[in-house]
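All protein chains but one are shown at their positions in the complex.
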Amino acid sequence: MQGPDVSWYLIVAALLFSIGTAGVLLRRSPLIVLLSLEIMLNAANLALISFARMHGDHTGQVFALAVMAVAASEVVVGLGLIVAIARRRLDLDVDRLRVLRG
Amino acid sequence: MIAGAWICLLAPLAGALTITLLGTTISRNTAAWISTTSVFAAFGGSVAAFIGLLGREHEERQVVTSAWTWLATPNFKVDLSLLIDPLSLTMMLIVSGVGGLIVLYSIGYMDGDPEERRYFAYMSLFVFSMLMLVQAANFLLLLVGWGLVGLASYLLIGFWHERPEAVAAAKKAFVMNAFGDATMALAFFVLMWQTGSLNFEISFEGAQTLSQTTVNLVALGLLGGAVAKSAQLPLHTWLPDAMEGPTPVSALIHAATMVTAGVYLIVRAHPIFELAPSISNLAAGLGAITLLLAGLVALVQTDIKRVIAYSTMSQIGYMFVGAGLGAYSSAMFHLMTHAFFKALLFLGAGLVIHHLAGEQDIRRMGGMKTVMPKTYIAFLIGSLALVGIPPLSGFFSKDAILASALASGGYGQFLFILGLIGTLLTGLYTFRLLFVVFLGEPSPLVREHTQAAQAHAGEEDASRPHGEPVHHGEGPSTMTWPVGVLAVLAVAGGWIQIAGLWHPFGHWLDSIAFGRDHIDLVEPTVTQDYVASALAVALGLVGIYVAWVFYGARKRSVPRFEGFQEILEHKFYFDELYDLIFYKPAVLLTRGLRRGVEEPVIGGSISGVTAGARETAGAVGGVQTGYLRSYALVIALGVAVLVVVFVSVQ
Partner (left out) sequence: MGDFLVWAIWFLAAAGCLGSGLAVITFTNPFYSALALISNLGSLAVLFLLASAEFLAAAQVLVYAGAVMVMFLFVIAYLGDRSEGVRLSGGPNWVRIGAVVAATALLVEVVVVIGLAADDQLSDTAEIQRSFGSPEEIGRLFLTDHLLAFEITSIVLLVAAVGGVVLGSRSRAEDELDEAEAARAGA
């Protein structure tokens, strides 16, 4: 294979994943949280593609495509939720939205 | 014959069930007659069985008939079977015969009572239970009958359940009997364990090979039950209180039949008692002490029924003396004659009480002879029979026991002396009662009721206490007729066995002897018979004379020994003693347990569980902060941990 080994791709994927995790945990706006979630999913996709390349098996790419479809669905639902929250004049603040508490 | 036995047992049960199931759809009178008919049907059945048994040879007079196998385990089997032999037949005839007469009497006595149906259902239930007790062919069925009889007694003593005294008396009777039941059950356990069966024949056989201690334990347990049921010392305090029940109940259960079950048990289980002579002697001793103590206490009683109750206690003491010393046929003979004259006395007393609208205090009575002459004669007959004046029945039976005591060695002779003292006391308290109630001028109370009865003759009157009906002379025929029959029996009942001359009764019972020809262990000589009889009659007459002096026509004042009087009036303080020994510690124990165990531990653990659950829920609930980010953090940390786990485990 030309270029870096699979391990390099994987390191990038790992870094992207942790960046995404940090974004999910540290930001207050649900929009940004959603975006960070996308980053995490893409990191996983990258890992899948890399392994597919490594094994010469298309299964990883098929799986990545499925992940992409699911991610799209999830974004739809998430954005729908955010729009609904905004419509009801509530704060788009993850820390304020805590009605479901024990 | 077998059909007769089954009819005898089941007719009263059918009567009780019919009355119960038909409930208020039948009139009270119909219920009364159903019950009476069922008991007389039982009598008919027992007569049939009697005739059948008479037709058999002497040796073949033990018939066992089984309905089905009740319990069957590899080691132990019990059938639902009845034993028809002379002993059980004697009891069957007495129970159903005297019982029938008493139930008939109750029709008049309980007429008008709003709960009459319940009464008659209970009476039929009692007769059934008692018959089951005496007809059982194994100890287990006997125990069933024993327990049911106790139940029927409880129900009937507490019949007028609005009276707290009646309820308390019923509970007292039941609890004391329960103690006896427990000792009996323990005896049965030992017997079952050691001999493998509760069948009479087999367990008696097996008992021959047991150790002395084991046999003593079994006999002691049986004696405990007998003592409780027959109201002997030390389990005697329930019998006087049981007089709270209606008079026919007192006549049937607490004079003629149930309290004699203890004597029956001893005679039935005589092989076991003979293997444990110390326990037999104990039984005789207890009987002797009881007869003295009861006789003494009866001297100061003022309730007409209680005098007769203590008299019953005393006479059963005689039977225990007889049975304990091995004079089984004499004990059974006295059981029979006692049933006659004691029922007669109770029913006669019932006639008096009935006439006086429920009054039972003899101090308010007097001169009843002029008012109720026929009752007076009946009562006189009963009293004479009780004291043992010839040629009435009590003479033959009581003196047979005394003669056997005389013939039983040193210990027996000591008991003989006690028994003689007892006859003196019997004469004294019995005729005290007779003279106080019947002789002299009619008391104000008597006059008042006699005038009222004469004024109301012919009217219907339904609103008296306990619903007494109009007084037709001395009572309706349903009440006077049984009294008459019993009077005849009290006179002639003893002629079935005359010491030294002819012994058909003793011979009849010889068939049940286990392993020998004659049932009795002792045979008094003719001399001993006559000596005993002469002394007993003489002392009885002395007692009557003393009673005449103090309570008869001239009415000298009774010498009062203050201290002794106190003791007698408190019935030798037995009630107080039991209260101190048993009741108060029990109350303390239960209170202590409630405070120390029930509330903190049991109640506390339950409420502790709920409190703990609530606190835990509250604490766990703190995890749900509502912060989205804290949830996400936990997920992230969890994933981090899991990665490590998966990697290390590979």
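A and B are the chain letters, set down in written order, and residue numbers restart from 1 in every chain.
Quick note on the criterion: a contact is a pair of C-beta atoms (placed from the backbone, for glycine too) under 8 Å apart; a residue touches a chain by one contact, two chains touch by 3 or more.
Predicted model, so just to flag it, every value in this text is computed and none were measured.
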Next on the checklist: So one chain is hidden, and I want to know which residue out of B:2, B:220, B:445 or B:633 touches that hidden chain in the complete assembly.
Outcome noted: B:633
Checklist entry - Residue-wise, where is chain B in contact with the chain that is not depicted? => result 627, 629-630, 633, 636-637, 639-640, 643-644, 647
Item to check | Touch list for chain A against the chain that is not drawn | outcome: 1-23, 25-29, 31-32, 34-36, 38-39, 42, 45-46, 49-50, 52-59, 61-66, 68-77, 79-84, 86-89, 92-93, 95
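By definition in this document, only the chains that are shown with their structure count from here on.
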Item to check | Distance between the centres, which are taken as Cα means, of chain B and chain A, whole angstrom | outcome: 92
Checklist entry - If you look only at chain B, which of its residues touch chain A in the complex? => result 620-629, 632-633, 636
Checklist entry - Inside the complex, what are the residues of chain A that reach chain B? => result 21, 24-26, 33, 94-95, 97-102
